[in-house]
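Every protein chain except one is present and positioned as in the full complex.
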Amino acid sequence: MNEARPLKIGIIGAGRIGELHAEHLRYRVRGAELAAIADINKERLAALAAALDIPKTYTDYHELLEDDSISAVVICSPTDTHSTIIEESAAAGKHIFCEKPIDHDMARIDRALKAVAKASVKLQTGFNRRFDPNFRHIKLAIENGKIGQPHILKITSRDPAPPPVSYIRASGGLFLDMTIHDFDMARYLMNSEVKSVFATGNARLKEIGLAGDIDTAIVVLEFANGSVGTIDNSREAVYGYDQRVEVFGSQGVIAAENNTPYRVVIGGREGFYSPNPMSFFMDRYTESYLQEMEAFVKSIINDETPPVTGEDGRIPVVIALAAQQSLKERRVVDISQITDLAAAH
Amino acid sequence: MNEARPLKIGIIGAGRIGELHAEHLRYRVRGAELAAIADINKERLAALAAALDIPKTYTDYHELLEDDSISAVVICSPTDTHSTIIEESAAAGKHIFCEKPIDHDMARIDRALKAVAKASVKLQTGFNRRFDPNFRHIKLAIENGKIGQPHILKITSRDPAPPPVSYIRASGGLFLDMTIHDFDMARYLMNSEVKSVFATGNARLKEIGLAGDIDTAIVVLEFANGSVGTIDNSREAVYGYDQRVEVFGSQGVIAAENNTPYRVVIGGREGFYSPNPMSFFMDRYTESYLQEMEAFVKSIINDETPPVTGEDGRIPVVIALAAQQSLKERRVVDISQITDLAAAH
Amino acid sequence: MNEARPLKIGIIGAGRIGELHAEHLRYRVRGAELAAIADINKERLAALAAALDIPKTYTDYHELLEDDSISAVVICSPTDTHSTIIEESAAAGKHIFCEKPIDHDMARIDRALKAVAKASVKLQTGFNRRFDPNFRHIKLAIENGKIGQPHILKITSRDPAPPPVSYIRASGGLFLDMTIHDFDMARYLMNSEVKSVFATGNARLKEIGLAGDIDTAIVVLEFANGSVGTIDNSREAVYGYDQRVEVFGSQGVIAAENNTPYRVVIGGREGFYSPNPMSFFMDRYTESYLQEMEAFVKSIINDETPPVTGEDGRIPVVIALAAQQSLKERRVVDISQITDLAAAH
Partner (left out) sequence: MNEARPLKIGIIGAGRIGELHAEHLRYRVRGAELAAIADINKERLAALAAALDIPKTYTDYHELLEDDSISAVVICSPTDTHSTIIEESAAAGKHIFCEKPIDHDMARIDRALKAVAKASVKLQTGFNRRFDPNFRHIKLAIENGKIGQPHILKITSRDPAPPPVSYIRASGGLFLDMTIHDFDMARYLMNSEVKSVFATGNARLKEIGLAGDIDTAIVVLEFANGSVGTIDNSREAVYGYDQRVEVFGSQGVIAAENNTPYRVVIGGREGFYSPNPMSFFMDRYTESYLQEMEAFVKSIINDETPPVTGEDGRIPVVIALAAQQSLKERRVVDISQITDLAAAH
């Protein structure tokens, strides 16, 4: 593809995450042109189109899919619409970037992935954290043998504050909504599939318990390569968004500390104070959101496999379902019991 | 007890740990007098007695127990002799400090504890890490509500290098030999009993696998107060003795970093280098070994319950046995399945 | 000024720093429109205009100054042209952003500032570091009394690698070229004028000594409010761009550590490695360059005094000249000996 002719992209969904991708595509992703945006909410649509000078707007995304000048779509609509829009986009011959998760239901995911395969379009799943400079550096260091053979993975992933209970109820539960990012990170960093899962946890916040979910969890993973790992989650870390990773190996250990808004320390009579980690996921992962979109555009321009495939979007859902079962049955659940990871799509 | 008349103490076992306690009792523990030492190895006994000016030496510890001028004994002999010597010491009316673990066998432990109860002597178990300034500070901070209600405990406990396979074979296995310290730390910091255990792990070092043990493990704990925790262990952390703890709570988080021999950072073309943690457990826990012995002596002088009781020595063994069973059966094991913690002694 | 009608800005100088400002004005500064760019180098001009879609280009900046649709200029030309272009821009009624330093010669600076005053246009000097999140946080914390009364300021400011000798020869020397940023930072953080200067230093790099300059320096500052401060400089810190500040006060201390590209630590047999600070000033100060331009645009839109005035551009030159004299005469030089800071413009 010629650099002089940028890739025309349409965004479906003008909510918070749609707006973020829109800004990046408008100003900061070389080779891309933000050509259109669709949202059922007219005001939101008009406001965003005006702010970012977006040429075309649609209240019905189907019209966007019919626009032949558009090569790719970025799906930022609610989760329960993802798999349908993927199928429709694939049928329309568009390359697809879809926010995570693809769906909570394996059958719907598999149908969407089949549609993508059949249409021979590209599909990238929005596991943006893979593009975070900290975690990417860990990935590379492990690949370069800096810590030898990985033995133990530790992921700490805690949100600063719980979402509204209404969100919780529709979220699919902690494992499908929040831990799913960590399941992806685990596969990414260890470069090995998860073989079995053990999960425990409970609700420390009354309203989350009443909504039938948990807010605090520990998950243990066993990998095909013999490594083991833990993930610990909380919906409420009052000191901010806690996103750390540690990998211990035969020749050393590597760990990512939290990012902070500045590197300032204040010492007084009571001790030395350093700043909390960033509290908002969009501030914390600004760079990774930008880089995932650059990677998506580049994979289309260069006709390469996207760095996070549809299969990469599917497997963390399988792991999450295994974790749900483990929590319920208080035992190790083998991934193969949930579904065959190698199922052909 | 009069400060002018120091407490006369005898040590049984002149090995590495016996020598450490001997030095502390000889020079640094106020109120104590190191009166005698026993060991079957004559040369070792003579050398230590000479170096530290210890008045009486015995190759048969029974003679030390018969010495009426001695009020207390410090048992530093091999683990399989602990319970017998506890019974004999109790029968001789001596107060007892016993290195961990009391035994690997619940029946022998219970018999020893009964003998102690019957003789109304004091028994302190050698879980020295409770006296480490880092961990004690965490304990106090939690008690003072600094992190609110504890939700998640994380213990990282990795040895710098594996012991000889001969040691491994006699050790009772990773959980009874190494993780037992972490089980004690978990109870101490969370101020709550462990209700259930899940464990996984494997041998990454061939010789340890051949010896029938594991060297890498993750243990998940559920506490009576609703908290959850993980412990991760390795027998071989090439960068040193890794001893960290983190407790996450409703109002914050508290964590202990590793101690290092100095606080020096060197920056060069390749980055900034800071020192490894201390590699040797005696260097790392120097202060805690001293303070546990001071606490033992003080508990006798003031006729108080020792800060780490016989029961505190017993429960981690129960947890370790539960962990062994969990590893084997790949499921959560309730502590109550192993034995009743509240069993009367 | 109406937000619907963005402020039209022209850039004079399409070099490295001109390109940086161009990108920010093109895509990231709300309320601004990059309308034109001037540079004597045709190829550079054309390339940048094409890359950023800049409507108008001029090889003679005088033509840009004649364009009545342009409200403000950003001067990124060589230092020895700054004062002349400021005068011409003021005469043309343009608001002015000028890269530091305004000039090395006090008379030329004063003439330029007079022209600005006469024309009643705004002038902002490019001391971007004031907008760095670290240093701004320190400024605010001091203002909020977090460390009480400031007593001691310490600035460490070391470049990763020396510029070419040709650059050094034209630079005006270390104090006017490099330390000038630190002189500005000192005034900014301490909120007090420098009263006297002592400087020492030497050339550790032979080629810099041969060029008649020094590459290593310590400067001591006495402030009107009674505080004292040191600056230490080097042209070659092999571990990266070292930019730290510490302020010690009656109630505490505040310090900014270096920014690093990621927060990853690797532990191995030889110790724990953390990353070097960013090496390139544009990577280190990305955010501050963006924010200074936003502040400039905002000051014009809101008709406010710019946050870094012409006088703020002038005083660091005075301090640098005092430092040069101190180095030569090995004594404290009072700022009043150089020129009257209160000279009316």
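A, B and C label the chains in the order they appear, each numbered from 1.
Definition applied: contacts are C-beta pairs under 8 Å (C-beta built on N, C-alpha and C of every residue); 3 or more make two chains touch, one makes a residue touch a chain.
Keep in mind that what you see is a predicted model, and the values were worked out from it rather than measured.
Check B:57, B:77 or B:134 against the missing chain and you find that the one touching it is B:134.
Remark: the omitted chain is touched by one listed residue; of B:205, B:254, B:315 or B:332 this is B:254. Considering the whole complex, the residue from C:171, C:200 or C:309 that touches the absent chain is C:200. The omitted chain makes contact with just one of the residues B:93, B:209 or B:268: B:268. As for the chain not pictured, it touches subunit C at residues 149, 151-152, 154, 156, 158, 198, 200-202, 204, 216-218, 220, 222, 226, 228-230, 232, 234, 236-239, 242, 248, 250-253, 330-332. By the touch definition given at the top, subunit A reaches the unshown chain through residues 238-240, 267-276. Seen from subunit B, the chain kept out of the figure touches residues 27-28, 133-134, 137-138, 141, 146-147, 251-259, 261-269.
One rule holds in what follows: only the chains that are shown with their structure count from here on.
Located most centrally within the structure is A, per distance between chain CA means and the overall CA mean.
A centroid comparison over C-alpha atoms places B as the chain most distant from subunit A. Centre to centre, using the average C-alpha position, subunit A and subunit B are separated by 43 Å.
Between the CA-based centres of subunit A and subunit C the separation comes to 40 Å, rounded to the whole angstrom.
The distance from the centre of subunit B to the centre of subunit C, each centre being the mean of the chain's C-alpha atoms, comes to 59 Å. Multi-chain contact residues, meaning those touching two or more other chains, occur in subunit A at positions 251-253.
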